[in-house]
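Notes to accompany the following structure.
All protein chains but one are shown at their positions in the complex.
The letters A and B name the chains in turn, as written, and every chain counts its residues from 1.
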Amino acid sequence: MALFKKKTSRDESYYMASQWTLMWRKLQKHKLAKFSLVLLLILYLGALFADFIAPYGLEEFSALYKNTAPTKVYWTDEDGNLCRPYVHPLKKTNDRKTFKVVIAEDTSTKYYLDFFVEGIEYKLFGFIPTNVHLYGLVDEEGNPAPRTGSSAGRINIFGADTNGGCIFSRILFGSRVSLTVPFVSAALSFVLGILLGGISGYFGGWVDNVIQRIIEVLSAIPSIPLWMALSAAIPPGISVSAMYLYITIILSFIGWTGLARVVRGKFISLRQEDYVTAARLAGVSDFSIIVRHLVPGFLSYLIVNLTLGIPGSILGETSMSYLGLGMKAPATSWGVLLKETEDLVSVAQYPWRMIPLIFVVITVLAFNFLGDGLRDAADPYK
Amino acid sequence: MRKYIGKRLLMFIPTIILISFVIFFIIQLPPGDYVDSYVGALAAEGEIFTEEEILELRKQFGLDDPWIIQYFNWVKDIILRGDFGYSFEYGRDVWSVIMDRLYLTLAVSFIILIFQYGVSLPVGIYCANHQYSAGDYIWSFFGFIGTATPNFLLAIIIMYYIYVTTGNVYLGLFSTEMLQNGMRWEYVPEFLGRCAIPLIVIGTSGTCGIIRTVRAQMLDEQARQYTLTARAKGCSEWTITYKYCLRAALNPVVSGLAGSLRTIFSGSTVSAIVMNLAIQGPVLLTALKSQDMYLAGTIVLIQAVLVLVGTLLSDIALAWLDPRIRFSERS
Partner (left out) sequence: MSENTQPIIRVRDLHVGIPMDEGLLTPVRGVDFEIYPGETLGLVGESGCGKSLTSKAILGINDNKCFSIGEILFRPDVKQPAVDILSLERVSKWKPLMPWTITQRLEERVHDIARFEAARRVGDPIRPIPGKKKEAIRQLRAIRGKQISMIFQEPMVAFSPMYTIGNQINECTRLHITRDRHESKRITLEMMKMVGIANAEKRYDQYPHEFSGGMLQRALIAMALVCKPRLLIADEPTTALDVTIQAQILELMQSLQKELGMAILFITHDLGTVAKMCDRVAVMYLGKIVETGPARDIYKNPQHPYTRGLMGSVHKIGTLKQDRLFSIEGTVPLALNLQPGCGFYDRCDARIEGLCDKVTPTLTPCDGQHCVACHRCQRKEEA
């Protein structure tokens, strides 16, 4: 018979590509999802390099800068010419006539904005000791400006909190908690969900019944009251890392139920598929059927579910911290920062305290968009 | 159909018992009990209790038993006498504390539920029919902002905005006059106005979820073969959308009813604390903090039971909507 012309490789690759390649390709076409992915990467890198990027440590506050607005950066000198960016430090003076304490910019002193400035000591990634920070202030000679005390010169790009701490630094340190808690708890619910859902769907019978009832019960109790009740059970005065662990567990306490339900449903429906029967007839073991044939069949779906579940955990963490049931100062998270906005009065007086909210909103949105993109991409042949 | 409902009702009872058990277990988890926090609070004011007095107090409140016995006593009293226990904090029985705010809580939740579905169904249908139009994008934008902002902060932002623009602070659901003079007809508009903020705050997150579900479902259904059949028959697009697609698309929306109730209860708990609403959220928080366990337990239990009722209602509605479910239940 006739030879036939080879089709162009591009056409061919569409049919030959693996599910993951197709998913990745499709995701790249989803511009919003791609953008979200980049944004999230930046946020997570920010959390990873928090000590480096943040100009000040958590304990470095200066009472002089209490509740001050974002520091003004000057780009022009007295004559109006463009020059090296600088800031004026604040200075406390006593008005002799009115006996009032006046805090104002000390225009006689200039601290220059500089990169890679020495500051508080920290360990990068937990083991490289260094004291270099991405940016900071230096004086005329190039020595780092004092960061605390009465003559402190500080640059708080997002303003300062009630203690005079830098909100930007706190947001970065807070992101370590706020960005990883939902992730870890999502991973935890992922494992729990697949395990329990899988057991439930694969074995059936009374095991299935018991797990189903537990899921039903847990998903009938509204999540925030449940979280509140569980966090009330956290013993007071425990270390930050233990607190972290507790919150993670509490958040994953509900997350797994939905996932388990899905996994169970998929197991039951996939168990009857012809290819599973075929594998069984070919002598493939049960475990191998589950791992090699069943789970890949809906893994992409689960990952989508997981991504879409993360925003809920982020909001849960902020809500809990806000109610005073989660992380507490001096440990910081975005929820703790938002708790400090507290009421109308403080929002009206110090609007920059709402800046952490922007980060929460952006993160939640990014996870939502990414999840949406993944969901579309998970159905690659559509 | 009647048999189906009966069967569902019967399954209700073991689930409620299991829920009450789980709730009680969680509520009693915190170390110590109400007596500890009571004694601690008084000790801070300089009043010191002796060991015997503390033991006596415990005995009086029935807190000296192991928790499982306490649980059985609690359940026994609920079933036999409709007695939900004693609130240590308020010094009277739990049911009377709850009744103070129950109707208002239910009314607020119900109004929010109606609001959610009333807004999200038409919007979802609109977005599906005008996929990728400007309206679709605008609604998606609002929807995402709504889901992405924590409820309580949205409350603060809205209240701040109202304060700046009108100079009034709409805290709570009732004005002072209303509380002094009792509810009168002329107060209804203001009451509804005051309801608007919690409505928006608590309602938005759920609304967006439903909009997205409706939109996705409608798009799914519109791609089905039967819409093609209907179009080939000469049906109008209106008939195709509302008679065929919508009815099929309602399925997941209706089964999400219980989920909506849950988010409303969740959302209202935190937002009520921020906005100082006289519903059960703030009571629950203080009860949890002071280990007033029967009160906290009962509030969570009531919410859970309401969610279960929601599940039941949505199952019945599903059976009514979708003949396939009706038939599979019958056989």
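Here, a contact is a pair of C-beta atoms (placed from the backbone, for glycine too) under 8 Å apart; a residue touches a chain by one contact, two chains touch by 3 or more.
Because the structure is a prediction, the values reported are computed rather than measured.
Within the whole complex, the absent chain has one touching residue among B:L10, B:A44 or B:A134, and that is B:A134. Checked against the full complex, the one of B:I27, B:I78, B:V97 or B:A248 touching the unshown chain is B:A248. The residue from B:Q60, B:S236 or B:N276 that touches the chain not shown here is B:S236. For the options B:K7, B:R92 or B:R324, the residue in contact with the chain missing from this view is B:R324. Listed for chain B, the residues touching the missing chain in the whole complex are 133-134, 224-226, 228-236, 239, 243-244, 247-248, 321-324, 327.
Please note the rule applied: only the chains that are shown with their structure count from here on.
One finds 27 Å separating the Cα centroids of chain A and chain B.
Within the complex formed with chain B, the residues of chain A that make contact are 213, 216-226, 228-230, 232-233, 235, 311, 315, 318-319, 322-323, 338, 341, 343-344, 347-348, 354, 357, 360-362, 364-365, 368-369.
Within the complex formed with chain A, the chain B residues making contact are 14-15, 18-19, 22-23, 26-27, 29-31, 144-145, 147-153, 156-157, 159-160, 163-164, 169, 258, 261-263, 265-267, 269-270, 273, 284-285, 288-289, 291, 296, 299-300, 303-304, 307-308, 311.
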